[in-house]
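Here is the structure we will look at, set down as C-alpha coordinates.
For this view, one protein chain was removed and the others were kept in their places.
Let's look at chain A:
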(Lines give C-alpha, C1' and ligand atoms only; values in the text may rest on other atoms or scores of the structure.)
Protein backbone atom coordinates (compact mmCIF):
# COMPACT_ATOMS: atom_id res chain seq x y z
CA UNK A 1 0.00 0.00 0.00
CA UNK A 2 2.72 2.43 1.04
CA UNK A 3 6.28 2.13 -0.11
CA UNK A 4 8.87 4.61 1.08
CA UNK A 5 12.00 4.35 -0.98
CA UNK A 6 15.30 5.84 0.19
CA UNK A 7 14.01 9.24 1.20
CA UNK A 8 16.23 12.05 2.42
CA UNK A 9 14.49 14.82 4.31
CA UNK A 10 15.90 18.01 5.73
CA UNK A 11 14.31 19.89 8.59
CA UNK A 12 15.76 23.34 8.13
CA UNK A 13 19.48 22.59 8.01
CA UNK A 14 19.18 19.33 9.86
CA UNK A 15 19.47 16.20 7.80
CA UNK A 16 16.61 14.48 9.59
CA UNK A 17 16.06 11.37 7.48
CA UNK A 18 18.85 9.62 5.66
CA UNK A 19 17.86 7.09 3.04
CA UNK A 20 14.85 5.77 4.91
CA UNK A 21 12.89 2.96 3.30
CA UNK A 22 9.88 1.14 4.66
CA UNK A 23 6.66 -0.35 3.48
CA UNK A 24 3.21 -0.86 4.84
CA UNK A 25 0.79 -3.43 3.47
CA UNK A 26 -2.95 -2.99 3.43
CA UNK A 27 -4.65 -3.98 6.69
CA UNK A 28 -1.51 -3.90 8.80
CA UNK A 29 -0.56 -2.02 11.92
CA UNK A 30 3.04 -1.03 11.46
CA UNK A 31 4.88 0.78 14.20
CA UNK A 32 7.89 2.99 14.07
CA UNK A 33 9.81 3.15 17.30
CA UNK A 34 12.77 5.22 18.29
CA UNK A 35 13.90 7.78 20.79
CA UNK A 36 13.22 11.48 20.80
CA UNK A 37 14.66 13.24 17.78
CA UNK A 38 15.26 10.05 15.81
CA UNK A 39 13.16 11.35 12.92
CA UNK A 40 9.85 9.59 13.51
CA UNK A 41 7.67 12.68 13.34
CA UNK A 42 9.66 13.97 10.38
CA UNK A 43 8.84 10.79 8.52
CA UNK A 44 5.12 11.13 9.20
CA UNK A 45 5.17 14.78 8.19
CA UNK A 46 6.83 13.82 4.94
CA UNK A 47 4.23 11.15 4.27
CA UNK A 48 1.38 13.59 4.81
CA UNK A 49 3.02 16.24 2.64
CA UNK A 50 3.93 18.79 5.31
CA UNK A 51 7.58 18.23 4.42
CA UNK A 52 9.05 17.43 1.05
CA UNK A 53 11.74 14.80 0.56
CA UNK A 54 14.96 15.99 -1.10
CA UNK A 55 15.63 12.58 -2.53
CA UNK A 56 13.79 9.32 -2.87
CA UNK A 57 10.20 8.45 -3.58
CA UNK A 58 6.98 7.65 -1.75
CA UNK A 59 4.60 5.31 -3.55
CA UNK A 60 1.06 5.12 -2.25
CA UNK A 61 -1.48 2.85 -3.94
CA UNK A 62 0.75 2.70 -6.97
CA UNK A 63 1.29 6.44 -7.47
CA UNK A 64 4.01 8.75 -6.23
CA UNK A 65 2.88 11.18 -3.52
CA UNK A 66 6.32 12.55 -2.64
CA UNK A 67 6.12 16.34 -2.44
CA UNK A 68 2.43 16.51 -3.39
CA UNK A 69 0.27 19.17 -1.68
CA UNK A 70 -1.20 18.02 1.62
CA UNK A 71 -4.78 18.33 0.42
CA UNK A 72 -4.12 15.92 -2.46
CA UNK A 73 -2.63 13.40 -0.06
CA UNK A 74 -5.56 13.72 2.34
CA UNK A 75 -7.90 13.25 -0.59
CA UNK A 76 -6.02 10.14 -1.63
CA UNK A 77 -6.76 8.66 1.79
CA UNK A 78 -3.86 9.39 4.15
CA UNK A 79 -4.81 11.10 7.41
CA UNK A 80 -2.26 12.25 9.92
CA UNK A 81 -2.93 12.66 13.63
CA UNK A 82 -0.10 14.95 14.66
CA UNK A 83 1.97 14.80 17.78
CA UNK A 84 0.37 16.74 20.61
CA UNK A 85 -3.15 16.27 19.16
CA UNK A 86 -3.32 19.80 17.74
CA UNK A 87 -7.09 20.04 18.05
CA UNK A 88 -8.63 23.41 17.18
CA UNK A 89 -9.02 24.58 20.75
CA UNK A 90 -11.17 27.57 19.80
CA UNK A 91 -13.81 25.35 18.22
CA UNK A 92 -16.31 22.88 19.55
CA UNK A 93 -15.78 19.14 19.41
CA UNK A 94 -18.31 18.83 16.63
CA UNK A 95 -16.75 21.62 14.58
CA UNK A 96 -13.41 19.85 14.86
CA UNK A 97 -14.99 16.71 13.47
CA UNK A 98 -16.61 18.67 10.65
CA UNK A 99 -13.23 20.12 9.74
CA UNK A 100 -11.87 16.59 9.55
CA UNK A 101 -14.29 16.07 6.67
CA UNK A 102 -13.28 19.35 5.04
CA UNK A 103 -12.62 17.85 1.61
CA UNK A 104 -15.77 15.77 1.51
CA UNK A 105 -18.98 16.94 -0.07
CA UNK A 106 -21.41 14.19 0.96
CA UNK A 107 -23.36 15.87 3.76
CA UNK A 108 -25.32 12.73 4.58
CA UNK A 109 -22.17 10.62 4.81
CA UNK A 110 -20.43 13.20 6.98
CA UNK A 111 -23.37 13.19 9.39
CA UNK A 112 -23.25 9.40 9.59
CA UNK A 113 -19.51 9.39 10.16
CA UNK A 114 -19.81 11.92 12.98
CA UNK A 115 -22.25 9.50 14.62
CA UNK A 116 -19.76 6.67 14.06
CA UNK A 117 -17.01 8.68 15.74
CA UNK A 118 -19.34 9.28 18.69
CA UNK A 119 -19.97 5.54 18.88
CA UNK A 120 -16.24 4.91 18.92
CA UNK A 121 -15.65 7.67 21.48
CA UNK A 122 -18.77 8.14 23.62
CA UNK A 123 -16.89 10.74 25.68
CA UNK A 124 -16.89 13.05 22.67
CA UNK A 125 -20.66 12.77 22.30
CA UNK A 126 -21.10 14.05 25.85
CA UNK A 127 -18.90 17.02 25.03
CA UNK A 128 -19.92 17.70 21.45
CA UNK A 129 -20.79 21.37 22.03
CA UNK A 130 -17.87 22.02 24.34
CA UNK A 131 -14.79 23.94 23.16
CA UNK A 132 -12.16 21.35 22.45
CA UNK A 133 -9.53 23.35 24.34
CA UNK A 134 -11.37 22.49 27.55
CA UNK A 135 -11.04 18.73 27.02
CA UNK A 136 -8.58 16.57 28.93
CA UNK A 137 -5.50 15.24 27.16
CA UNK A 138 -7.08 11.85 26.60
CA UNK A 139 -10.25 13.36 25.21
CA UNK A 140 -8.21 15.58 22.92
CA UNK A 141 -6.39 12.51 21.65
CA UNK A 142 -9.74 10.85 20.96
CA UNK A 143 -10.92 13.97 19.19
CA UNK A 144 -7.76 14.19 17.09
CA UNK A 145 -8.20 10.56 16.05
CA UNK A 146 -11.92 10.97 15.40
CA UNK A 147 -11.20 14.09 13.36
CA UNK A 148 -8.70 12.19 11.22
CA UNK A 149 -11.20 9.35 10.71
CA UNK A 150 -13.70 11.90 9.35
CA UNK A 151 -11.66 12.03 6.14
CA UNK A 152 -12.34 8.28 5.71
CA UNK A 153 -8.66 7.45 5.46
CA UNK A 154 -7.33 4.21 4.08
CA UNK A 155 -4.06 4.82 5.91
CA UNK A 156 -3.98 6.46 9.33
CA UNK A 157 -0.73 8.00 10.56
CA UNK A 158 -0.61 8.28 14.35
CA UNK A 159 2.11 10.29 16.03
CA UNK A 160 2.64 9.47 19.71
CA UNK A 161 -0.98 8.90 20.68
CA UNK A 162 0.05 7.82 24.19
CA UNK A 163 2.03 10.95 24.96
CA UNK A 164 1.25 12.40 28.36
CA UNK A 165 -1.65 10.04 29.07
CA UNK A 166 -2.28 7.93 32.14
CA UNK A 167 -1.65 4.19 31.62
CA UNK A 168 -5.32 3.29 31.72
CA UNK A 169 -6.13 5.84 29.02
CA UNK A 170 -3.20 4.64 26.93
CA UNK A 171 -4.71 1.19 27.02
CA UNK A 172 -8.09 2.52 25.96
CA UNK A 173 -6.56 4.49 23.11
CA UNK A 174 -4.63 1.46 21.90
CA UNK A 175 -7.76 -0.69 22.01
CA UNK A 176 -9.43 1.86 19.80
CA UNK A 177 -6.49 1.85 17.40
CA UNK A 178 -6.94 -1.91 17.07
CA UNK A 179 -10.66 -1.43 16.53
CA UNK A 180 -10.04 1.17 13.83
CA UNK A 181 -7.63 -1.25 12.19
CA UNK A 182 -10.12 -4.14 12.34
CA UNK A 183 -12.70 -2.04 10.58
CA UNK A 184 -10.36 -1.77 7.61
CA UNK A 185 -7.98 1.14 8.13
CA UNK A 186 -4.27 0.52 7.80
CA UNK A 187 -2.27 2.12 10.60
CA UNK A 188 1.26 3.48 10.77
CA UNK A 189 1.97 4.19 14.41
CA UNK A 190 4.84 6.23 15.78
CA UNK A 191 5.52 5.58 19.45
CA UNK A 192 8.02 6.04 22.20
CA UNK A 193 6.05 3.58 24.28
CA UNK A 194 7.56 0.64 22.42
CA UNK A 195 5.98 -1.97 24.66
CA UNK A 196 2.45 -0.86 23.90
CA UNK A 197 3.19 -0.28 20.23
CA UNK A 198 4.72 -3.73 19.71
CA UNK A 199 1.83 -5.37 21.53
CA UNK A 200 -0.67 -4.31 18.87
CA UNK A 201 1.54 -4.06 15.76
CA UNK A 202 2.11 -6.64 13.07
CA UNK A 203 5.50 -5.30 12.11
CA UNK A 204 7.89 -2.67 13.34
CA UNK A 205 10.78 -0.49 12.26
CA UNK A 206 13.34 0.95 14.62
CA UNK A 207 14.72 4.31 13.68
CA UNK A 208 17.82 5.95 15.11
CA UNK A 209 19.27 9.34 14.10
CA UNK A 210 17.39 9.37 10.83
CA UNK A 211 18.10 5.81 9.73
CA UNK A 212 16.16 2.59 9.93
CA UNK A 213 18.43 0.33 11.98
CA UNK A 214 16.19 -2.66 12.50
CA UNK A 215 12.93 -4.06 11.21
CA UNK A 216 10.89 -7.19 11.54
CA UNK A 217 7.68 -8.59 12.90
CA UNK A 218 6.54 -7.24 16.24
CA UNK A 219 7.23 -10.62 17.84
CA UNK A 220 10.80 -10.68 16.52
CA UNK A 221 11.51 -7.22 17.86
CA UNK A 222 9.96 -7.97 21.20
CA UNK A 223 12.35 -10.90 21.48
CA UNK A 224 15.42 -8.99 20.33
CA UNK A 225 17.91 -8.26 23.10
CA UNK A 226 18.95 -5.02 21.53
CA UNK A 227 15.39 -3.71 21.53
CA UNK A 228 14.75 -4.96 25.02
CA UNK A 229 17.66 -3.04 26.45
CA UNK A 230 17.19 0.13 24.41
CA UNK A 231 13.42 0.57 24.25
CA UNK A 232 11.56 -1.86 26.41
CA UNK A 233 13.23 -1.05 29.71
CA UNK A 234 14.56 -4.59 30.09
CA UNK A 235 18.06 -5.62 31.04
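Basically, contacts are C-beta pairs under 8 Å (C-beta built on N, C-alpha and C of every residue); 3 or more make two chains touch, one makes a residue touch a chain; residues count from 1.
As a working rule, contacts and distances are computed from a predicted model.
Can you pick, from "RNA polymerase sigma-70 factor (ECF subfamily)", "Carbon monoxide dehydrogenase", "Branched-chain amino acid ABC transporter permease" or "Protocatechuate 3,4-dioxygenase", the UniProt protein name of the chain not displayed?
UniProt lists the chain left out of the view as "Branched-chain amino acid ABC transporter permease".
I'm checking contacts with the chain that's been left out. Which of A:95, A:178 or A:208 qualifies?
A:95
Return the single residue from A:151, A:170 or A:197 that touches the missing chain.
Of all options in A:151, A:170 or A:197, contact with the hidden chain holds for A:151.
Which residue from A:54, A:75 or A:111 sits in contact with the chain not drawn here?
Final answer for the missing-chain contact: A:75.
Can you list where chain A touches the absent chain?
48-50, 69-71, 74-75, 79-80, 82, 86-91, 95, 98-100, 102-103, 133, 147-148, 151
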